[in-house]
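Following: one structure in structure tokens, then a few remarks.
Here the complex is missing a single protein chain, while all its other protein chains stay put.
After this line comes subunit A, so read on.
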């Protein structure tokens, strides 16, 4: 229990241990711990970034969905409009076509009537001529009275 040269030896030993620890033990351990800290911090930052990006992306996708819905309803509205337009056009065309057909039919009918009348006229003329011829006999010159007869036919 007395102080002796052990003191000096212990001090030297202490200095050597501290030196060794400072040189070979502490720096690599701290370096590894720092590296791990950095790795964890980076990982957390990346996770945070990923979360933000996810939020952004979901926001963007919701936006796009909304836009798409709007567009779709717009397109549907346009389609509806167009469809009714087409129906209207078709109706119009049909009406026009109908009118045209009616007009053509009328014209044809008129033509037919005219033709029938013409025919009838000529037949009436010949009948009248024949009748008149029979009544008047030779006295009536067909050629001389043709004008008169024609006038008569036109009056009919």
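Quick note on the criterion: a contact is a pair of C-beta atoms (placed from the backbone, for glycine too) under 8 Å apart; a residue touches a chain by one contact, two chains touch by 3 or more; residues count from 1.
Throughout what follows, contacts and distances are computed from a predicted model.
Trainee: One chain of this complex is missing from the view, so tell me which of "Peptide/nickel transport system permease protein", "Heme exporter protein C", "ATP synthase subunit a" or "Quinol oxidase subunit 3" is its UniProt name.
Mentor: The chain we cannot see is recorded in UniProt as "ATP synthase subunit a".
Trainee: For subunit A, enumerate the residues touching the unshown chain of the complex.
Mentor: Interface residues of subunit A facing the absent chain: 1-11, 13-15, 17-18, 20-22, 24-30, 32-33, 35-36, 39.
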